[in-house]
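Mind having a look at this structure? Questions to follow.
Of the protein chains in this complex, all but one are displayed in their positions.
On to chain A.
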(Lines give C-alpha, C1' and ligand atoms only; values in the text may rest on other atoms or scores of the structure.)
Protein backbone atom coordinates (compact mmCIF):
# COMPACT_ATOMS: atom_id res chain seq x y z
CA UNK A 1 0.00 0.00 0.00
CA UNK A 2 1.30 3.45 -0.88
CA UNK A 3 2.69 5.48 1.99
CA UNK A 4 0.76 8.53 3.18
CA UNK A 5 2.01 11.65 1.36
CA UNK A 6 1.02 13.81 4.34
CA UNK A 7 4.18 12.55 6.11
CA UNK A 8 6.39 14.54 3.70
CA UNK A 9 8.11 17.30 5.65
CA UNK A 10 7.57 15.62 9.01
CA UNK A 11 10.53 15.99 11.39
CA UNK A 12 11.21 13.76 14.37
CA UNK A 13 12.65 14.93 17.71
CA UNK A 14 16.47 15.14 17.92
CA UNK A 15 18.12 11.98 19.22
CA UNK A 16 19.98 11.75 22.51
CA UNK A 17 23.67 12.60 21.96
CA UNK A 18 25.96 9.91 20.54
CA UNK A 19 29.48 10.29 21.93
CA UNK A 20 32.12 9.51 19.32
CA UNK A 21 35.00 7.51 20.83
CA UNK A 22 38.54 7.11 19.51
CA UNK A 23 38.36 3.34 19.81
CA UNK A 24 35.05 3.15 17.94
CA UNK A 25 36.63 5.11 15.08
CA UNK A 26 39.65 2.78 15.16
CA UNK A 27 37.36 -0.27 15.09
CA UNK A 28 35.52 1.12 12.05
CA UNK A 29 38.73 2.06 10.21
CA UNK A 30 40.13 -1.43 10.83
CA UNK A 31 36.90 -3.03 9.58
CA UNK A 32 37.17 -1.17 6.26
CA UNK A 33 40.96 -1.85 6.19
CA UNK A 34 41.70 1.87 5.99
CA UNK A 35 45.15 2.67 7.37
CA UNK A 36 44.88 6.48 7.11
CA UNK A 37 46.68 7.70 10.27
CA UNK A 38 44.16 10.54 10.75
CA UNK A 39 41.70 7.90 12.02
CA UNK A 40 43.90 6.38 14.71
CA UNK A 41 46.80 8.69 15.59
CA UNK A 42 45.88 11.96 17.35
CA UNK A 43 49.26 13.48 16.43
CA UNK A 44 48.77 12.66 12.74
CA UNK A 45 45.28 14.17 12.92
CA UNK A 46 46.68 17.31 14.59
CA UNK A 47 49.30 17.64 11.85
CA UNK A 48 46.37 17.92 9.43
CA UNK A 49 44.74 20.59 11.59
CA UNK A 50 42.22 18.45 13.47
CA UNK A 51 41.88 18.63 17.25
CA UNK A 52 41.61 14.83 17.60
CA UNK A 53 41.33 11.75 15.40
CA UNK A 54 38.63 12.06 12.75
CA UNK A 55 36.23 9.42 11.45
CA UNK A 56 36.13 8.02 7.91
CA UNK A 57 33.52 9.78 5.74
CA UNK A 58 30.86 7.06 5.99
CA UNK A 59 31.29 6.38 9.75
CA UNK A 60 28.41 8.71 10.62
CA UNK A 61 25.91 6.49 8.78
CA UNK A 62 25.70 4.18 11.80
CA UNK A 63 24.44 7.15 13.81
CA UNK A 64 22.08 8.64 11.22
CA UNK A 65 20.60 5.27 10.27
CA UNK A 66 19.86 4.45 13.89
CA UNK A 67 18.15 7.83 14.14
CA UNK A 68 16.18 7.05 10.96
CA UNK A 69 14.71 4.15 12.92
CA UNK A 70 12.25 6.68 14.34
CA UNK A 71 10.89 7.07 10.83
CA UNK A 72 11.25 3.48 9.66
CA UNK A 73 9.52 2.12 12.76
CA UNK A 74 6.85 4.82 12.96
CA UNK A 75 3.68 2.70 13.13
CA UNK A 76 1.65 5.58 11.68
CA UNK A 77 3.83 5.62 8.55
CA UNK A 78 3.56 1.84 8.21
CA UNK A 79 6.69 1.07 6.17
CA UNK A 80 7.21 -2.68 5.58
CA UNK A 81 10.86 -2.84 6.62
CA UNK A 82 11.22 -6.50 5.68
CA UNK A 83 10.98 -5.41 2.04
CA UNK A 84 13.31 -2.40 2.27
CA UNK A 85 16.56 -2.00 0.37
CA UNK A 86 19.03 0.88 0.54
CA UNK A 87 18.76 2.80 -2.73
CA UNK A 88 20.98 5.88 -2.48
CA UNK A 89 23.17 7.44 0.16
CA UNK A 90 24.68 10.91 0.25
CA UNK A 91 26.58 13.02 2.77
CA UNK A 92 27.42 16.74 2.84
CA UNK A 93 30.01 17.72 5.43
CA UNK A 94 30.59 21.02 7.18
CA UNK A 95 33.47 19.36 9.03
CA UNK A 96 34.60 15.77 9.70
CA UNK A 97 33.21 13.84 12.66
CA UNK A 98 35.91 13.58 15.33
CA UNK A 99 36.56 11.81 18.60
CA UNK A 100 34.87 13.54 21.51
CA UNK A 101 31.94 14.80 19.45
CA UNK A 102 28.53 14.49 21.06
CA UNK A 103 26.22 14.30 18.05
CA UNK A 104 22.46 14.60 17.78
CA UNK A 105 20.46 13.73 14.69
CA UNK A 106 17.22 15.29 13.52
CA UNK A 107 15.46 13.15 10.92
CA UNK A 108 13.01 14.57 8.39
CA UNK A 109 10.97 12.82 5.71
CA UNK A 110 12.00 14.68 2.58
CA UNK A 111 9.98 12.79 -0.02
CA UNK A 112 7.64 9.86 -0.50
CA UNK A 113 7.13 8.45 -3.97
CA UNK A 114 5.44 5.40 -5.38
CA UNK A 115 6.95 3.87 -8.50
CA UNK A 116 5.77 0.60 -10.07
CA UNK A 117 4.33 -0.49 -6.73
CA UNK A 118 7.56 0.31 -4.85
CA UNK A 119 7.46 2.84 -2.03
CA UNK A 120 10.43 5.20 -2.11
CA UNK A 121 11.24 7.11 1.07
CA UNK A 122 13.84 9.89 1.31
CA UNK A 123 15.05 10.65 4.83
CA UNK A 124 17.34 13.57 5.68
CA UNK A 125 19.38 13.39 8.89
CA UNK A 126 20.89 16.65 10.13
CA UNK A 127 23.80 16.01 12.48
CA UNK A 128 24.79 18.71 14.99
CA UNK A 129 27.43 18.82 17.69
CA UNK A 130 27.01 19.77 21.34
CA UNK A 131 27.42 23.47 20.52
CA UNK A 132 24.57 23.20 18.02
CA UNK A 133 26.91 23.58 15.05
CA UNK A 134 26.18 21.63 11.88
CA UNK A 135 28.58 18.74 11.22
CA UNK A 136 27.08 16.71 8.38
CA UNK A 137 23.80 16.01 6.62
CA UNK A 138 22.99 12.47 5.49
CA UNK A 139 20.37 11.67 2.84
CA UNK A 140 19.14 8.07 2.78
CA UNK A 141 16.84 6.72 0.09
CA UNK A 142 14.99 3.55 1.06
CA UNK A 143 13.02 1.48 -1.42
CA UNK A 144 10.29 -0.81 -0.12
CA UNK A 145 9.79 -3.36 -2.89
CA UNK A 146 6.25 -4.19 -3.93
CA UNK A 147 4.94 -7.42 -2.42
CA UNK A 148 4.58 -10.24 -4.93
CA UNK A 149 1.12 -10.37 -6.44
CA UNK A 150 0.29 -6.89 -5.13
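A few remarks follow.
Here is the rule we use: a contact is a pair of C-beta atoms (placed from the backbone, for glycine too) under 8 Å apart; a residue touches a chain by one contact, two chains touch by 3 or more; residues count from 1.
We adopt the following convention: contacts and distances are computed from a predicted model.
Between the names "Enoyl-CoA hydratase", "ABC transporter ATP-binding protein", "O-antigen export system permease protein RfbD" or "Dehydratase", the one given in UniProt for the chain missing from this structure view is "Dehydratase".
In the complete assembly, the contact with the undisplayed chain comes from A:54, out of A:54, A:68 or A:123. Although one chain is not displayed, its contacts with chain A can still be listed: residues 27-28, 30-34, 36, 38-39, 47-50, 54, 56-58, 61-62, 65-66, 85-93, 95-96, 139.
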